[in-house]
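Quick one: this structure, given as structure tokens, is what I'll be asking you about.
One chain of protein is taken out of this complex; the other chains stay put.
Chain nomenclature is as follows: A and B, assigned in order of appearance, with residue numbering initiated at 1 for each chain independently.
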Amino acid sequence: MATGPTGNDGMLRIPCPHCGERDYTEFRYGGDASKIRPPHGTADARAWQEYVFLFDNPKGAHLEYWQHVLGCRQWLVLERDTATNAVGKAHLARSQGSP
Amino acid sequence: MFERRSPLAPQLAGGGRDGADGRRSMRIGEARGWHLIQIGAHRRSGAALAAAVGRLCGCALPSSPRIVTACGAHRLYRIAADQYWIVTHDAAVTAALARAITPDVGASTALTHARVRLVIEGAAATALLARIVPIDLRSAALPVGSFAQTGVQHACVLLERSDAQRYELYVLRTYAVSTWEWILDSAMPYGYDVHVAQTEQ
Partner (left out) sequence: MFERKPLLGFAGDTLASALLANGLTLAGRSFKYHRPRGFLAAGVEEPNALFTLGEGGRTTPNVAATTTELYEGLVARRQNAWPSVDFDLGAAISLLAPLLPAGFYYKTFMGPRRGSWMWYEPFIRRAAGLGRARHERDPDRYETRHAYTDVLVIGGGPAGLAAARAAAAAGAAVALVEQDSALGGMLLAAPATGALEDWRTELERAVRAMPNVEVLLRTTACGVYDGNTVALLERHDHERPDAGLGKAREVAVTMHARAIIYATGAAERPLVFGDNDRPGIMLASAAQAYLNRYAVDPGRRALVATNNDGAWRSAIDLAVAGIAVPILDQRQHVEPALQDAARRVGIDVRTGALVTRAQGRRAVTGALVAHNGSARVEHLACDLLCMSGGWSPTVHLTSHTGRKPVYRDDIGAFVPGGYAPGQFGAGAVSGEFALSAALRSAAEAGRAAAHYCGHADPIGPTPPPQVADHPFTLEPPRACPRGAGGKAFVDFQNDVTTRDLALAHEEGYAAIEHLKRYTTLGMGTDQGKTSNLNAIHLMAALRGVGIAEAGTTTFRPPYTPVSIGALAGRSIGHHFRPIRRSPLHDCHIANGAAMIDAGPWLRPWYYRWAGGDAAAAYVNEMRLVRSAVGLADISSLGKIDVQWPDAAEFLNRVYVNGFASLPAGKARYGVMLNDDASVLDDGTTARFGEYRYFMTTTTAQAAEVMSWLEFLLQTAWIDLDVQVVSVTDEWAGMSIAGPRARAALALALPEIDAADAALPHMGAREFEVDGVPIRVLRLSFSGELAYELYVPAGYAIALWERLLERAAALGIRPYGLEALASLRIEKGHVAGLELDHRNTLDDLGLGKMAARDKAYVGRELRARAQLQAPGRWSLVGLECLEPSARLRGGAILFARGEALAGHGRGYVTSVTWSTELGKYIALGLYQGGLRHAGEEIVCAYPLKNEQVRARIVSPMFIDPNGERLHV
């Protein structure tokens, strides 16, 4: 924890739909947002196995979850290019389908 | 009676210090005598919540996630899409809100004890803040009357700019001493006085 929000490691800038553009150090990463969680109670273990363990590793456009933990605490879906690290748009995860 | 304690009681007795140029170009202190209640609407209760707040606080719920709504003894902050903070000097208002906000209206959570309100004021306040928060403090980005939720040393804070050279920080109570020491260390070159205000608005 030698560096942090005031350290010299500021890199990604993430456009929080609620708070505006912020340093990535205010966020926590939450994984692949293109995966759809099986509905609660889904009894098919294979569906859960697929959801929990199997990930694509795309080069290029990627959707991922980030939570603005030091801000509004909202989970976002962020577009990020895994090849260039370029950040695109973000929308609140709970407003699914309406970015 | 139970005595209420500030976590900064020993720190506030510590006094100020001169800056590198022999002056004290800031006041850093704690503001007391306020109450904080967090309220939220669920998907179907937005209008009911707005009505309750309108009735008890005399103002509308803020729509902007950046601008503080100041209304009499109350300040309202929209901290997430459908969650708000109400900070007030009037304990009766928080009690009334807690009663009025029944589950069909929304939810309320008392957070008065969860936060410590720090005030940093003076010519070097902005320079000091640039050392402790990763926030754009230029007046176009953080105008007077606006706020930002951000972090100091990994702990969340709500930062409000209440005047051009005056900032207020709501810090987590359990981090308050650590944050206080961090702020004072950063303020060393500028010099500061330490003060407590019972009824800061």
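We adopt the following convention: a residue touches a chain if its C-beta (ideal position, glycine included) is under 8 Å from a C-beta of that chain, and two chains touch if they have at least 3 such contacts.
Being a predicted model, the structure only gives us computed values, none of them experimental.
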item: Option from B:51, B:70, B:107 or B:197 whose C-beta touches the chain left out; value: B:107
item: Absent-chain interface as seen on chain A, which is shown; value: 1-4, 6-8, 10-13, 23, 28, 30, 33, 37, 40-45, 47-49, 51-53, 65, 67, 69, 73-75, 84-87, 92-94, 96
item: For chain B, residues in touch with the removed chain; value: 1-7, 9-10, 19-20, 38, 40, 42-44, 83, 103, 107, 109-115, 130-131, 133-138, 141, 153-155, 172-179, 181-182, 185-186, 188-190
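Methods note: only the chains that are shown with their structure count from here on.
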item: Distance between the centres, which are taken as Cα means, of chain B and chain A, whole angstrom; value: 28
item: Of all residues in chain A, those that touch chain B in their complex; value: 1, 4-6, 10, 18-20, 22-23, 25-26, 69-74, 92
item: Touching residues (chain side chain B, partner chain A) in the complex; value: 65-66, 79-81, 131-134, 148-157
